[in-house]
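Step one of this worksheet: look at the structure below.
Heads up, one of the protein chains got dropped from this complex, but the rest are sitting where they should.
Going by the order they are written in, the chains are A and B; count residues from 1 in each one.
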Amino acid sequence: MHLAYPAVLAALLFCTGLYGVLARRNAILVLMSVELMLNAVNLNLVAFDVWLRDALHAGQALTLFTIAVAAAEIGIGLAIVLMVHRNRGTSDVDRLRETAEHPHEDPDTDPHEDPDTAPHAHAGPHDEKAEAAA
Amino acid sequence: MAQTAQAAQAAQEHGFLSPTGVEIAFLLVGLVTLGAAVVTVTTRQLVHAALWLVVALGGLAVEYLLLTAEFIAWVQVLIYVGSVVVLLLFGLMLTKAPIGRSPDTDSANRPVALAVALAAAAALVWVVVDAFRTTWIDLDGAVQGSTEVTGSILFRHWVLPFEALSVLLLAALVGAIVLSRKKKEGER
Partner (left out) sequence: MTTTTLAVLVPLLPFLGAAAGLLLGRTAPGFVRPLAVLPTLAAAVLAVLVAVRQGGGKAIDAATQLTPTGSVPIDLALHVDGFAALVAVLVGVVATCVQVYSTGYLREDPRYPSYAALVSLFTAAMLLVVYSGDLMVLLVGWEVMGICSYFLVGHYWETPEARSASLKAFLVTKLGDVPFLIGLFALAVDAGTFRITGVLGAVATGGLDHPTPIALLLLAGVAGKSAQFPLHTWLPDAMAGPTPVSALIHAATMVAAGIYFTARLLPVFAASAAAMTVLAVMAAITMVGSALAALAQDDIKRVLAYSTIGQLGYMAGALAVGDRGAAVFHLLSHAAFKALLFLAAGAVIHAAGTNSLTAMSRMSGLARRVPDAYWTTTVALLALAAIPPFAGFFSKEAVLVAAEHTALGDRTVAPAGAGWTVLVAGLLTALLTAAYALRLWLRAFRGRGAEAPDHGRQPIAMTSVLWVLAVPSLGFGLTVRHLPDWFDGHDLAPTLVTTVLGTGLAVAGAAVTYAVWRTLAVRALTAPAAAAVPTPHVAHPDADAGLVEAEALHLPHPAEDPADPGRALLGPLHRPAADGFHLDAAYRAAFVRPVRAAASLVRFLDREVVDTYVRGAAGSAKGLGWLVRRAQTGNVQTYLSALLAGSVVLAIAAVALANAVAGA
C-alpha cells in the first residue's frame, strides 16, 4: 500500500480537527475536534511504524501512550468545562473573554470603581444561556 | 537501508496509484472517516456531532486494522468509542447542551478558521504527497501490530514509560474528581 494514502488521510483529518478547534463555540465540540487531531497523529504514527518495520515498534507504543494521554486529557478537559459552565453559566469559548482589552475603560482606573458594568457583564451571558437551555 | 531500497523497488513494481484491494478498501473507509469528521465539525446538532465522531473514530480503527495494527485498532474502539465519546456525551448533557439544532454552534471566527484549515491542508497534502508519493508499505509477512507483538514490546522495552503513564492517568483521575465535584455550601 502506498504510504501516501494514510499520510494524506491523516493530514486531512488533522486539518478538519483544526477547523473544528478554531470554528466551534461549544467547548465540548472543541474537545471533540482536538480528539480528531490527536487521532490524525495516531494514524500517522501507525502508518510510519508499519512502513519502517521498527524493531521496537516505537510508533505503536507511542500511539498507545497518546490514546492514554488523550483519555486523561478528555477527563480533565471535561472537568474544566463543567466547572466553567457551573461558574459562568456558559461553555462557549468566545464568551470567556475576561482577558480582553476593554475599549471604553481606562486601563489605569480600578475596575471596582464602576459597580454597574461588572455584574452586568456576568449576568448577561448567564441569562442568555438560561434562555437557550429552556 | 535495505528496507528503503526494498520499498523503492516495490514502489517501482507497483507504480503510482496502482490500486490493490487493500488500497481500495483503505480509500473507501478513509472517505467515510473523513466525511464523518467533517460532519462532526460542521453539524449544528451537538449530540449528532458526538455520534458522527464515533463513526470517524471507528473508521480510523478499521484503517488501523488495514495497516495490520490490530491491537491498536481494538484499543481505539475500546477507549475512544467506548469511553471518550461516552464521556463527551455526559459532558454535553451536564452542560445542558440543547438537543436538536442550535443556531450558534459556530463562532464568528469561522471564516478565519476555514481559511487557516484549508491553507494548512493544502500545504500538508502538498508536502506529504511530494515526499511520499512513491513510498510503498509492504503489508505482507508477519503481522506487525498483533497483540502478541505489541504486548511483548510494550512490556519488554517500554515498561518505564508505561508505568509513568499510569501515574499520569492517576493524577488526571484525581484532578478530574477535584475539579468536577460540587462544592458544599460555605466551602470555598
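Convention: contacts are C-beta pairs under 8 Å (C-beta built on N, C-alpha and C of every residue); 3 or more make two chains touch, one makes a residue touch a chain.
All figures in this text were calculated on a predicted structure; none of them were measured in a lab.
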Exercise. Looking beyond the chains shown, say which of B:Thr40, B:Thr68, B:Ser107 or B:Ser180 touches the absent one.
Key: B:Ser107
Quiz prompt | Sole contact to the chain not displayed, among B:Val32, B:Leu94 or B:Val116 | solution = B:Val116
Self-check item: Sites on chain A contacted by the missing partner chain, in the whole complex
Solution: 18, 21-23, 93-94, 96-101, 103
Quiz item: Where does chain B touch the missing chain, residue by residue?
Solution: 107, 109, 112-113, 115-116, 119-120, 123, 126-127
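What we mean here is this: only the chains that are shown with their structure count from here on.
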Quiz item: Between chain A and chain B, what is the separation of their C-alpha centroids in Å?
Solution: 15
Exercise. Could you pull out which chain A residues touch chain B in their complex?
Key: 1-9, 11-29, 31-33, 35-36, 39, 42-43, 46-47, 49-53, 56-57, 60-61, 63-65, 67-76, 78-83, 85-86, 91-94, 132-133
Quiz prompt | chain B - residues contacting chain A, complex | solution = 3, 7, 11, 14, 16-17, 20, 22-23, 26-27, 30, 33-34, 37-38, 40-41, 46, 49-50, 53, 56-57, 60, 63-64, 66-69, 71-72, 75-76, 79-80, 83-84, 87-88, 90-92, 94-98, 102, 104-110, 112-114, 116-118, 120-121, 124-125, 128-129, 132-133, 135-139, 144-145, 149-150, 153-154, 157-158, 161-162, 165, 168-169, 171-173, 175-177, 179-180, 182
